[in-house]
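Removed: one protein chain of the complex. Kept in place: all other protein chains.
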Amino acid sequence: MSPYSADSLDALRQHIREFARARAWERYHTPKNLVMALSVETAELLEPFQWLTAEQSCHLSAEQHEAVRQEMADVLIYLTRLADVLEIDLLEAAADKLAINARKYPIDRAHGNALKYSDFSDD
Amino acid sequence: MSPYSADSLDALRQHIREFARARAWERYHTPKNLVMALSVETAELLEPFQWLTAEQSCHLSAEQHEAVRQEMADVLIYLTRLADVLEIDLLEAAADKLAINARKYPIDRAHGNALKYSDFSDD
Amino acid sequence: MSPYSADSLDALRQHIREFARARAWERYHTPKNLVMALSVETAELLEPFQWLTAEQSCHLSAEQHEAVRQEMADVLIYLTRLADVLEIDLLEAAADKLAINARKYPIDRAHGNALKYSDFSDD
Partner (left out) sequence: MSPYSADSLDALRQHIREFARARAWERYHTPKNLVMALSVETAELLEPFQWLTAEQSCHLSAEQHEAVRQEMADVLIYLTRLADVLEIDLLEAAADKLAINARKYPIDRAHGNALKYSDFSDD
């Protein structure tokens, strides 16, 4: 069970499910297709950052910020849709992963070391 | 304001923020670096699906399903971290995007048409 | 017909180098930025395939085929530019990798087994 009470992602999941059903898109929403769509959206989020310096990426213009916000929305929408199709509880999965990572990257060893220890991912 | 009440993503955001702070990873968490990390995690999610048929992707083994679940957790973790750094409300952004898409893909025209109208994204 | 005699990647590399120099883009062409650009282009190549069935992806329309061809060109251009900046001989690298893979995926064991052995990559 997720430690994050009152799962508001549930409402989003329901909304997207109905959106897809109303348009008869369900047949296209295989996990294989949805991970591809998620990849496409993630790259669209990458695009506005490709030529920016690290510093510039911290100070987006209002226009850039809004564009990035919309791309992040697309990523969350496809991630939520994929989780729905695969019957995965995203918040529970994230909580489980953070617990794994807390063991994998103990605070003392990971302190300030990005190259070896800065991943939330354990791969 | 998000129509999704009781934002449980907030708790995840706080958890990740403290996780990063305790390990002094904040200096690495520029938006530019975080979108790259998000892209890497998305591709790790793509990997188990690359050689599967559409049909096989709908029937993952328990082991495949757990691996996919963990990769989806990583995607959500980095997406949430990026949203925190950029001060973006993910659920509000998703709700706004679905409203845009509802206008862009009206139910009657979008019905069952994946090639032209099946994207949640409007790009 | 290719303007590069003897289908030469060397000539392409030179062409791109001069293209970038003439526009004073060299300052932006750090390896970090170029791998991001390569990722963006790869995703643009992924996009036209996301909702297609495997079968449909084998029978692209003339219009789809040309769009895909242009995206593949972008991928090759950025890959070649990155190799130039990092002083990597792409064809030598590919030959070395295929030699590694020939040992890793011996013909008898790899025969027809995509899930375990179908990667050229050894990761």
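In order of appearance the chains are A, B and C, and numbering begins at 1 in each one.
The rule we apply is simple: contacts are C-beta pairs under 8 Å (C-beta built on N, C-alpha and C of every residue); 3 or more make two chains touch, one makes a residue touch a chain.
The structure displayed is predicted, hence computed values, not measured ones.
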For a quick check of understanding: of B:Asn33, B:Thr80 or B:Asn101, which residue touches the chain that isn't displayed?
B:Asn33
Considering the whole complex rather than only what is displayed, give the residues of chain C touching the chain that is not shown.
1-4, 6-10, 12, 15-16, 19, 22-25, 27-28, 30-33, 35-46, 49, 52-54, 57-58, 60, 65, 68-70, 72-83, 86, 88-98, 100-102, 105, 107, 110-112, 114, 117-121, 123
Name every residue on chain B in touch with the hidden partner chain.
28, 33, 36-37, 39-40, 42-44, 46-47, 49-51
Those residues of chain A which, in the complete complex, touch the missing chain
36, 39, 51, 53-54, 114-115, 118
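Note that in this section only the chains that are shown with their structure count from here on.
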For the pair chain B and chain C, the C-alpha centroid-to-centroid distance in angstrom is 26
Using mean CA coordinates as chain centres, what's the gap between chain A and chain B in Å?
3
Going through chain C residue by residue, note those that touch at least 2 other chains and give them in order.
36, 39, 51
